[in-house]
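Apart from one protein chain that is not included, each protein chain of the complex appears where it belongs.
A, B and C are the chain letters, set down in written order, and residue numbers restart from 1 in every chain.
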């Protein structure tokens, strides 16, 4: 008996689209071409169903209860933690901390890990393409504790120069904070190489995976990375939740961040001791219903052949890149090899906001502005850009609609 | 024509119960008597519907987009802020900061308002009945900055002695942090009087309204209070969201807490300026879907005659109090005049966890433990208590079921 | 093509945005303010020369931004030249009402006719702040020059 040949990975985008009710709505009577998933992704019905079913059947507060619903809710919450662990291939669920989002995950590292270790003059290495969420927490340490920010430039095509990066890591470096995938350029950074270089100098690495976790396979053990932050709402999950992976040794050594219920061991009037990780970092009632939604979203995404989804997204990007290549009034910003499915551009004679307004009336949702990446805008000497970002549910029709709308905008504005 | 007499406030509990699907489920084949709303309330269908409808029709990220869905989402998010403003009768929406929950709301005050103002020896006045969420942030300031915690005792019946409270406020006091309603004793504190006494000495007041906002009418202007924290999940809303009211002058003077997108004005490599409140305190993507749920929950609650709901809850408490009065093996902890609908007790010869397990098998969900209020446990010399907490959807049948189950537990355990 | 778009980006607006009137620095300015819209990064600086009577003797602006914000600034400088502070304030209120689609009865018939080219904005609530940035900046210049912004 001969084995059947392994089928080619396939991805049925029309079937996937049917999972998202919002995609079949119209705006101003036009078909919706939602090209703003980089800001936030839409949520499939299974995610919304999971949250609603849980909330209307098994809901209670977690952890401290011994009654049935409290047990059911605790089981659901901890099962979600296991789902996140598996999604990132962490060694242990104790290395997964639920947060309110990607921003809080990074702030947690800043407040609970780095701040107590920073002396004036200590350096933090980051790139000019970071999102404000991976910039501002480090500015705090500069303002409050005299840390020095060492900015690594990107090349003109948006790619990272690993040698320049390496050179920025010195004996004074206390942390490398780098995006896994730029939300403006689409650049995917060589995390494994970065971690190797940083570790060779004894420096821990935090990856901002808010975009990367959506489009790349994350394996924190293979990366040997110290911290990895992701957010629920970009990965087809709910708002109000994110997660931080951190190596157990780091978590154990970290001081608490928010104080409140669940994160203590014992409290008296004049003494306090703290719970072990991850509870130590989850003060108060956590995003319980959202954890169920996040797990459903990760299950949904992993229900596809991830390589096929990635191929689909890259195909869209290539198709869009080709379509705009012939528009000599349009300048694409970010063309790094292997980049993710994000297309940022400037259009001659058209301000990004005017352009976005006109695209909007054609049903095309793009983001216009600085995309919470002002240092990157400065680097490319622009005030703002327009950005089309692709998700698994986008199609070539979306791209065609975008290109047609670009032409209309030019008709009106130029 | 003579005016019709004003109808008595009425509250139809059976109609209300029908709004909560979970209440009609069974556990172990028994009718569910959910008496754990103090830990977290169940959510009516309108709340779950509002979130789901929004997420499947109008969802996008807020604020920075100019496209249709982004506008719709921003409108919904800011409308929710207005709903919260109205709910607390704040003067301006700019005084409402969305947080991830009640715990984060209090931590925000600790990190962004109090921490920069604390010198060693400065005092924070709080009561022994505070929840850990209104204790641990102040312990941080003790551990990290040498603040002194001044604990105000409660009387044996759980009531607050305003004179003792007043005496604890000195020239060294930098903040009064007090619960609006105790989650263990049910005690409702005289906030207006407390604020008057504290302000007479120039001291700002923070109220932990996580329980109070559910059962009392909150009017921050009438109270003249400085900070008021509430949480979504106890007020029939979703997890993952809470809100802080703070006077505009305080917010303006506060430093940022979490850093990230949306909370900045301008960021460059070596300079940063921050946005005005409330944006300054809402780093990253906020709990957008949850804000819609919270607004729906507040609308739901305010759709009732609040006085009638309060009367219903107080009736349940009185009914339960009477029922257990005759059980000479049961000691109620907390009997303050005017207290809210929470009944904590110790049962002779029965540990709270054993008791809760048995009640659970009878369909009765109560909380057992220290209720995140260890200093209060110490005050009443108990390790843990059992707690039945009542919400608008509870009935005398729930109480009867509780009392019957208590008898069964005694049969088994004693 | 969408009519409301045609109305928003009508020729007068585009012309103002491409060839802004009163653009540049005012050397003899008595008042000045910077405006900034953190949502899109648009900037405008408004320079004023107020005479003793509190009249706008001269006005100029410099800025970078979308067509709406540039056109609005250009139109504004055109309109404000020669006005008293009080008049300018009334004009501004009228303008704010107009772009939000509210009752702009406070505007004179002449002003209304000129500003009418911006009334299409009421269909684009997300762009109103682009149009009001220059006006808010003018106001803060008059009031002493704290940085203005629209968020």
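Keep in mind that, in the parts below, a contact is a pair of C-beta atoms (placed from the backbone, for glycine too) under 8 Å apart; a residue touches a chain by one contact, two chains touch by 3 or more.
Please read these numbers as outputs of a predicted model, since none were measured by experiment.
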Visible chains in contact with the missing one: A, B
Residue among B:195, B:364, B:377 or B:399 touching the omitted chain: B:377
Of A:136, A:168 or A:264, the one touching the omitted chain in the full complex: A:264
Contact residue for the chain not shown (choose from B:80, B:207 or B:358): B:358
For subunit B, residues in touch with the removed chain: 28, 351-354, 357-358, 361-362, 368-370, 374, 377, 383-384, 408, 411-413
In subunit A, positions touching the absent partner: 63-66, 70-71, 74, 264-266, 275-276, 279
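Here is the rule we go by: only the chains that are shown with their structure count from here on.
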Cα-centroid distance, subunit B relative to subunit C, in whole angstrom: 46
Subunit A-subunit B separation of Cα centroids, rounded to whole Å: 31
Length of the line joining the C-alpha centres of subunit A and subunit C, rounded to whole Å: 39
Multi-partner residues of subunit B (each touching 2 or more other chains): 64-66, 70, 264, 266
Junction residues of subunit C - those touching two or more other chains: 39, 126-127
